[in-house]
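Missing here: one protein chain of the complex. Every other protein chain is in place.
Note that the chains are named A and B in the order they appear, and that numbering of residues resets to 1 at the start of each chain.
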Amino acid sequence: MRVALFATCLTDTFFPSTARAVVRLLERLGCSVEFPLGQTCCGQMHFNTGYREHAKPLARKYTDVFRDYDHVVAPSGSCAGMVREIHPTLGESPPRTFELAEFLVDVLGVTDVGAWFPHRVTYHPTCHSLRMLGVGDKPLALLRAVKALDLVELPDASHCCGFGGTFAVKNAETSTAMLADKMTSVLSTGAEVLCAGDNSCLMHIGGGLSRLRAGVRPVHLAEILASTEEDPWRATP
Amino acid sequence: MARNPVTWLGSPTFPQAAHKALADTQLRQNLRKATGTIRGRRAAAVGEMTDWEQLRVAGEQIKDDVLSRLDTLLVRLEESVTARGGVVHWARDAEEANRIVLGLCREENATEVVKVKSMATAEIGLNEALEAGGVHAVETDLAELIVQLGDDRPSHILVPAIHRNRSEIREIFRRRMGVEVSDEPADLAEAARVYLRQKFLTTKVAISGANFAVADTGSIVVLESEGNGRMCLTLPDTLITVMGIEKLVPTWQDLEVFLQLLPRSSTAERMNPYTSVWTGVTPGDGPQKFHLVLIDNGRTATLADSVGRQALRCIRCSACLNVCPVYERTGGQSYGSVYPGPIGAILTPQLVGDMHDPQAASLPFASSLCGACFEVCPVRIDIPSVLTHLRAEAVEAKGRTAESVAMAAAAWMFASASRYEKAQKAGSLARFLARDGRITSLPWPGSKWTSSRDVPAPPSESFRAWWRKNRG
């Protein structure tokens, strides 16, 4: 199957290991992955902050860049949600775009992707993957099938971590109060790895955990699913 | 035009108000406990309904139908109420509504009136207007009474005193009622019963709001729990009901939807203890004079906004407040409005109708857009979509700012892959700010982030650089 990767600007720029993991994972599952270099950003930051007019050309660009693909996969529930739910309100008919877990379970029809990840992991379902896209338990089903992975339930998992894009700086104190509770939940699990399907939320919770020197590492779902006994996940600096 | 009293004069913007509220450990504790309790109870009450989604859709559609023919339905309501012996008044704004109600109280020579909890009267600042006109309004709902006796402001749509815990309530009762009472909720409820009993039995004029009004029959519906509503709606000689023009349903049958949606969403009960329905005046039973005051106060302007008008579907259940992570931390008073929480963040600025008002314009940004509010809304108001819509209005009203310049620059950069790639390369130089793979301090506005979170150091190579090198 021919698949286009929409890396998202955040992952492309700050978390390249996640995008490389998506490529490795999808190729292992028999997909032919392409990365159209014309891609940049879905326009979510602009749209959600009130700059709708600036978001429009970015949505148009997205449609243009990906129009020839039957399947676009993004390692982000938030950006996939922006494309699927918001781009149509900006006058676009976007190509079929999936969040990674959805693509694996719904399109490829797999839950056991042959991964191996010998760590204690807790999973935070990000708001947009949960409520905009409705990915439900698909990421958890994928994680449960990972060999050697010790999955521990996150208390109050569905509560927002407080990121919210520019909310994190416009209402920094409220965002921090939400973050504090999320970190308390994460730390209560005793997990060494916090997993999520969005690097934005992981950057937020991970940034807080890093500040506390909490010793919990944020790792994107793609990187866990890409990890195998032969080619295990390694922390990238 | 006079300012809309839906917001409190002199309120700071949301971030400023939140700064203070977040530091109040008692408030944080009270809110955490109360919202946690009601969230669990609501989930159980809704969970036992197998047709909840169908009810939500019906609720949404009935309200949309009402909004699409509000003019004819209002005229129909007026005819029905008048035919049954009621008098209907129309008020364009808060000032006009207050003048009408005060005039009606004076006609009855009333110096004191009893009130059933009503958001509409809170929105128009009726109590203050009556007080200025020499009429004292006694709030009879327990939480409203706590707020009134505490010289406080409401912080929740359903439970205005949610920010107070039992021992704080005891202190207020001791001080203002002059009674010794324990902090057991049952004892506090008993104290309120004793305190208000004589008022109910002797006051001649009552003022209420309305949850619903049936256009076809002219019937008005009030849902409540304590029986204070029944007291006010039954015992006085004169009843004045103040109602937003959007509170209509077309027919009696429509109530079967809302009588299922509202109690479970609001108090998380299968049904609230008391629902009263009356139609005009009934000889020998209840008040023999009935006035219905229909208020606009910003609603028709809201109606004219194709995205924002869905806020007028709201049935004031407050489920969105109870699940909102922002509300849970900041409390309702931070919103500076009688309508706090997610619904307040979209309703208040629209009722105020002026995005140049910095307080009102700050409200649509008081959300992480997590979507929990939309998920629970019984009439399916897409609050996150209205929030982003209003953010755009706020941005437009502000004109050129440092932020708008930065946003325009970012949009220009993202519009071209080559500009974007150059920016990535330049940005990756920031890794020299990092120690041990993290950046702990950035200049403003990045400092807003690094005040509580580290930033990962940018990698030496972006994904696209890697792709070009290895796959390109």
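The rule is simple: contacts are C-beta pairs under 8 Å (C-beta built on N, C-alpha and C of every residue); 3 or more make two chains touch, one makes a residue touch a chain.
Here is the rule we use: contacts and distances are computed from a predicted model.
Taking the options "Peptide/nickel transport system permease protein", "Putative Formate hydrogenlyase, membrane subunit", "Homoserine O-acetyltransferase" or "L-lactate dehydrogenase complex protein LldG" in turn, only "L-lactate dehydrogenase complex protein LldG" matches the UniProt protein name of the chain that is not displayed.
Every shown chain that the unseen chain touches in the whole complex is listed here: B. When the omitted chain is restored, the residue from B:Ala23, B:Val75 or B:Ala406 that touches it is B:Val75. Although one chain is not drawn, the whole complex shows that of B:Glu269, B:Glu396 or B:Glu461 it is B:Glu269 that touches it.
Considering B:Leu102, B:Ala122, B:Leu196 or B:Ala345, the position touching the chain not shown turns out to be B:Leu196 (whole complex). Counting the whole complex, the residues of chain B in touch with the unshown chain are 30, 33-35, 37-38, 41, 50-51, 54-55, 57-58, 61-62, 64-65, 67-71, 74-75, 78, 84, 89-92, 96, 140-143, 146, 158-159, 161-162, 165-166, 169, 185-186, 188-190, 192-193, 196-197, 200-201, 214, 217-219, 225-228, 230-231, 233-235, 245, 252-253, 255-257, 259-260, 267, 269-280, 282, 284-286, 294, 296, 300-301, 303-304, 309, 322.
One rule holds in what follows: only the chains that are shown with their structure count from here on.
Each chain gets a centre from the mean of its Cα atoms; for chain A and chain B, those two points are 33 Å apart. Those residues of chain A whose C-beta lies close enough to touch chain B in the complex are 7, 9, 11-17, 19-20, 35, 37-41, 43, 45-52, 54-55, 57-58, 61, 89, 127-128, 130-132, 158-160, 162-165, 167-179, 203-204, 206-208, 210-211, 236-237. By the touch criterion stated above, chain B contacts chain A in their complex at residues 14-15, 18-19, 22, 28, 325-326, 329-330, 364-372, 374-375, 385, 388, 391-396, 403-404, 407-408, 410-411, 414-417, 420, 424, 427, 437-438, 440, 445, 448-449, 451-459, 461-468, 471-472.
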